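Okay, so here's the structure we're looking at.
Only one protein chain is missing; all other protein chains are in place.
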Amino acid sequence: MTENRTWTLKQLADHIDARLEGDGECSINGLNTLQTAQSGELSFLANPAYRRYLADTQAAAVVLRENVADEYAGNKLIVDNPYLSYARLTALFDPAPRVTVGVHESAVVDPSAELASDVCIGANVTIGAGVIIGSGTQIGPGSQIGDHCQIGENSCLQANVTLYHGVSVGNRVTLHSGCVIGADGFGFAPSAEGWVKIHQVGGVVIGDDVEIGACTTVDRGALDDTVIGRGVIIDNQVQIAHNVQIGENTAIAGCTGIAGSTRIGRNCTIAGAVSIVGHLTIADGVHISVNTLVNKSISQAGSYSSGVVASPTKVWRRNAVRFGQLDQIAQRLSELERRVPPTDKDK
Amino acid sequence: MTENRTWTLKQLADHIDARLEGDGECSINGLNTLQTAQSGELSFLANPAYRRYLADTQAAAVVLRENVADEYAGNKLIVDNPYLSYARLTALFDPAPRVTVGVHESAVVDPSAELASDVCIGANVTIGAGVIIGSGTQIGPGSQIGDHCQIGENSCLQANVTLYHGVSVGNRVTLHSGCVIGADGFGFAPSAEGWVKIHQVGGVVIGDDVEIGACTTVDRGALDDTVIGRGVIIDNQVQIAHNVQIGENTAIAGCTGIAGSTRIGRNCTIAGAVSIVGHLTIADGVHISVNTLVNKSISQAGSYSSGVVASPTKVWRRNAVRFGQLDQIAQRLSELERRVPPTDKDK
Partner (left out) sequence: MTENRTWTLKQLADHIDARLEGDGECSINGLNTLQTAQSGELSFLANPAYRRYLADTQAAAVVLRENVADEYAGNKLIVDNPYLSYARLTALFDPAPRVTVGVHESAVVDPSAELASDVCIGANVTIGAGVIIGSGTQIGPGSQIGDHCQIGENSCLQANVTLYHGVSVGNRVTLHSGCVIGADGFGFAPSAEGWVKIHQVGGVVIGDDVEIGACTTVDRGALDDTVIGRGVIIDNQVQIAHNVQIGENTAIAGCTGIAGSTRIGRNCTIAGAVSIVGHLTIADGVHISVNTLVNKSISQAGSYSSGVVASPTKVWRRNAVRFGQLDQIAQRLSELERRVPPTDKDK
């Protein structure tokens, strides 16, 4: 692994606005779970199920809530939300390499591009005509930035990211390797001679504070733009088709696909391997569980599902055959109900 | 966004063989829907559902059918198939950057490669030994072309495309960023010491007029070639395994996977997130709907489905449990039918 960093417990307490009890000069060089933390590492108790590990942890200090503080005799950082505090602390221990300000000599930058003075442009990057890149933004090696893209401040494109022309990326955005933003939406008109391509003349707009995972694809719009709202987080291998709109702070897990022109609300949580067909509207605050197929608009917040869960193949095989007989089963049941009407006793 | 182009209405009418009514000198600088078109933009009416927007559109002109032409007083282009005409017009308004003929100085081209004089080879491209690239073809920055690949005329490989060795690509083919053509098929023989790799000695052949989406993978064949027929269109994140054959003009939407040695017919439409197992034969003209699992060959044209659709999680949970009892339910039903045989009255 790579370099770690060391902080005093007092510094960490200040970073997360925690109440410190114990030795503020205690030196902390990493984070770990209660069970695996070693001397010098900080741990945290967020989920009550792990409370039983508190007594025996080897951690140098623990982040926890007031109501369990008495159960732990060592150094502690008392906070309202240990999980959130842990998230904030991880930024201080991230071993990701610090990049060097400047443009690598192997990068190919069009003379018309406007780069802030403190950007970090990696090796073998290509930056097209008219591109604008804001202060503090880094572009990893092998990434290709098409003409007239705009990228805000303090954003990070990892290695081998591809932006087609005319893509707009906000501030503090992270795009992971292999993701492709702005490829053509899948639009073709049938004709006697085969499919005729509908050139996709819209763009893609990605709001501030968005994170997009590795090998995720976000297509450009047919006429208007595809829009990823502020604060949206998207996992790996997700497919966002043309003219989709994703509302602010919505989260989308891996392997999910969203077809063209569908609008997803704000604060939704969409689990992995979900399929959402095109031209739907999904309300704010909707949760869709893993492997669900959504083929109708959803107008009410709440949780929706359709996944069929695993059983031993021998059992599944019998039930799967019956699935193909379901309508017949229902009709046979109705027929029986007609033959055996409820008596007074049954009412 | 990037540069647009401007045409007279007469030029556009000629491009799509339309009958022009109105001002042929009217200047058109973009395309848009009836509802959102602004002055200077051309719109179209293909779907009757949008007829109600015709009266109030701000468009400078509208592409429409003869039978609705009377309902619109402004400039019009009258055609038989407005959607197809719209598709043909999009090519004139595509803001995608024009590329410069030539080989970028940072590209690494093997001396044995044969490139037509008017190709466009982007920055940081690698072109292997014995590669042949036809006239008018462009290779986007960061793309890697393996030894002995052949690419036809007027094809476009976008940025960060990967072709392994010995891949054959036709004319007028578009390959989007992140797609990988010719990686090894997933073939291994079990042995007492673990999996033994079956080296994939076949290739990949991609016909003319094919389009393949971003992050889509098409594996090379085990012994023979994997074949993508002429005019096939494939969306993003699709997986095509070794020795699959896709018939002409078939369309495949995003996130679909097709396992090894399956043959798909011509003029099929396969929706998103479909799974087709290996060694099947799918007839011409088959439609497979979203999220369907195909585990048997299909010999008749028509539409096939298996997706289970979303319901509120509370409702789903009860039904999902019953899915696991389906065989038992069917058996209990048969038992009841035995106990309550139909009477003469029931017949």
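Quick notes
Every chain is named by a letter (A and B) in the order it is written, and numbering of its residues begins at 1.
Here is the rule we go by: a contact is a pair of C-beta atoms (placed from the backbone, for glycine too) under 8 Å apart; a residue touches a chain by one contact, two chains touch by 3 or more.
What you are looking at is a predicted structure, and each value in this text was computed from that prediction instead of being measured.
In the complete complex, the hidden chain is touched by one of B:29, B:126, B:154 or B:313, namely B:126.
The missing chain lies against chain B, touching residues 106, 108, 124, 126, 128-130, 142-144, 146-148, 160, 162, 164-166, 178-180, 183-184, 186-191, 194-201, 203, 215, 217, 219, 223-224, 237, 239, 241, 255, 257, 259, 275, 277, 287-289, 292-296, 298, 302-309, 311, 315, 318-319, 321-323, 325-326, 329, 332-333, 335-336, 338-340. Across the interface with the omitted chain, chain A contributes residues 1-2, 30-33, 36, 81, 83-84, 86-88, 90-91, 93-97, 104, 106, 122-124, 140-142, 158-160, 174, 176-178, 209, 211, 213-215, 230-231, 233, 235-237, 248-249, 251, 253-255, 272-273, 290-291, 307-314, 316-317, 320, 323-327, 329-330, 333, 336-337, 340, 342-343, 346.
Heads up, the rule we're going with is that only the chains that are shown with their structure count from here on.
Between chain A and chain B the centroid-to-centroid distance comes to 25 Å (mean Cα coordinates, whole Å).
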